[in-house]
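Below you'll find the structure I mean.
Only a single protein chain was left out; the remaining protein chains are all shown in position.
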Amino acid sequence: MKRTVDVSVPIGPIHPCFKEPARVKCETKGEFVISAEVELGYMKKGIERIMRGRPWQEVMFLAERVCGICSVIHNMVFIEALEQMSTIAVPERAALLRVIVNELDRMQSHILANFSYCYTIEHETLAMYLLDVREHVMDELERITGARVTCAYIVPGGVRFDLRSEDVLHLRANLAVIEEEVTRYMHMFEGGPLIALRSREIGVLSRGAALEAHAVGPTARASGMPETDRRIHHPTYKKLGFSPVSRTEGDNYARIMVRFQEVLESISIIRKCLDTLPEGPIRGGGIPGAGEIAYSGEAPRGELSYFIKTDAAGRVVDISIQTPSIMNIEACCHYMLKGVSSLADVPSTFVSADPCIACTER
Amino acid sequence: MTAFMYEKDLSAMKYAILTSTRHDRMIREIAAELDIPQIRLRKLMMDRFDMMLLENLPARYDQGKNSRKTENPVEKDLGAGLYTRAIPLISSSEMGKITEQVQTLIREGTSEHEAVVAGRKMIRGVILQ
Partner (left out) sequence: MSILQSVKNLVRSKSIHVAYVDVGSCNGCDIEVLACLSPRYDIEQYGIYVHNNPREADILLVIGAYTPGWEEKLHTLWEKIPDPKVAIAVGNCPISGCLFNRPHTLVDPPVSKHIPIAAEVPGCPPRPTEILAAVLSVAPLVFKDYEVAKR
């Protein structure tokens, strides 16, 4: 379909603000953005095609490498889907350890997303502060799982490594530091007049649009949809008891603030886990068998769904992965970017939705 | 001739997106409902939608099916919300016209089933234009 526009401004695939290659084509009238399109294809590796016909032991590592930022949740959702399919029980200690690692992963992902946003709006000081805090979280992740990024910590029927008592002390001490720092930076972000100038009322996603594009995660929760948090359906989280964060503004500012608040929420979830952590085994064992399931969990960016079909030997016959970034980037480019009053706000609005192109294309 | 660095034919990559299991199932369902050949439907989607929308189609389709349950009977049978908002194959003004025509048919005494079938035919006509 041909349309007449003032000018079509392509941004990307290489752009100083984007961590990953994506090409945003903005159709503009002067500086005003009428509509935007995102073109992909720079990261398509065909993971789902590789996964088909392989045993779950191999697919587990591939699933983790769908996204390097939120690798723990991919691991967790895949393994929990297998467990649900073959009714494998998980020891309570292992279930809580999973939550701890998952929340640490969520914290580092949210802090990274906020770092990217602050970097994009050229508030480099706050960005560097946040990146420094993230290293504390990565330390804890590494101490518990043994790796910084792709840790393959969760296995069917349990987790790989136990949390030693000295690690608990380290974790608690580090959590106190992280909480203090993140609270400080959150107030810096909240009260910064220049930040507000570049963030408030920009890239507004209304609740109706969020519903239509099926937006998930912090992007949806910033538009007043707390029910999108899949953690409220997860049995371990249910036991721990927590309430999802949500805001109603729906602009860039709200999205970043939701992430800050979720980091603090994650810290309190980890504290609850540490308080109630029972002694006991961490691996119950169990072998995945045949079955078919659709299972979803809450990734840092939103609802992550796996549709898996396996045969009796545990080989994956058919799989498709629906990552949260698919919905969020779509909501971002077709709803948020529409009506952005200046081209300079396009990268920051795009980054505020926390786009992960590697997830999107797989 | 000047070679443009960034403009290249994206159809191969768009097709790679449409071959995933969930996309395939979705296309089969839509093609069966509207009676459009699957290949035509794929081609149409590749021409009209950008890559991000293509990736998001299954999620939007599920969402559209959910909200379809709450629409009024004729719109529900035609998939008015589904094919205009969730999967923008047809503009909402065209869809409005078709819905009106179907409602007139029903008022004039055509059975609901036949009227909806006629409505789907109209939708197909507009989509394949």
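Order of writing sets the labels: A and B. Residues in every chain begin at 1.
The rule is short, and it goes like this: a contact is a pair of C-beta atoms (placed from the backbone, for glycine too) under 8 Å apart; a residue touches a chain by one contact, two chains touch by 3 or more.
Quick caveat, the model's predicted, so the values are computed rather than measured.
Remark: the omitted chain is touched by one listed residue; of A:G68, A:G146 or A:G280 this is A:G68.
Touching the missing chain, out of A:M85, A:M138 or A:V159, is residue A:M138. Not every partner is drawn; the one left out touches chain A at residues 13-16, 19-21, 40-47, 49-50, 52, 58, 61-62, 65-69, 71, 112, 115, 128, 131-132, 134-135, 138, 148-150, 356-359.
For chain B, the residues touching the absent chain in the complete assembly are 5-6, 8, 12-13, 16.
Going forward, only the chains that are shown with their structure count from here on.
Remark: chain A and chain B have CA centroids separated by 30 Å (rounded to whole angstrom). By the touch rule above, chain B contacts chain A in their complex via residues 6, 10, 13, 16-17, 20-22, 48, 50-53, 55-56, 58-60, 62-63, 67, 85-86. Chain A makes touch with chain B in their complex at residues 1, 10, 13, 23, 25, 37-41, 44, 46, 48, 211-214, 307, 318-320, 322, 326-327, 329-330, 333-334, 360-361.
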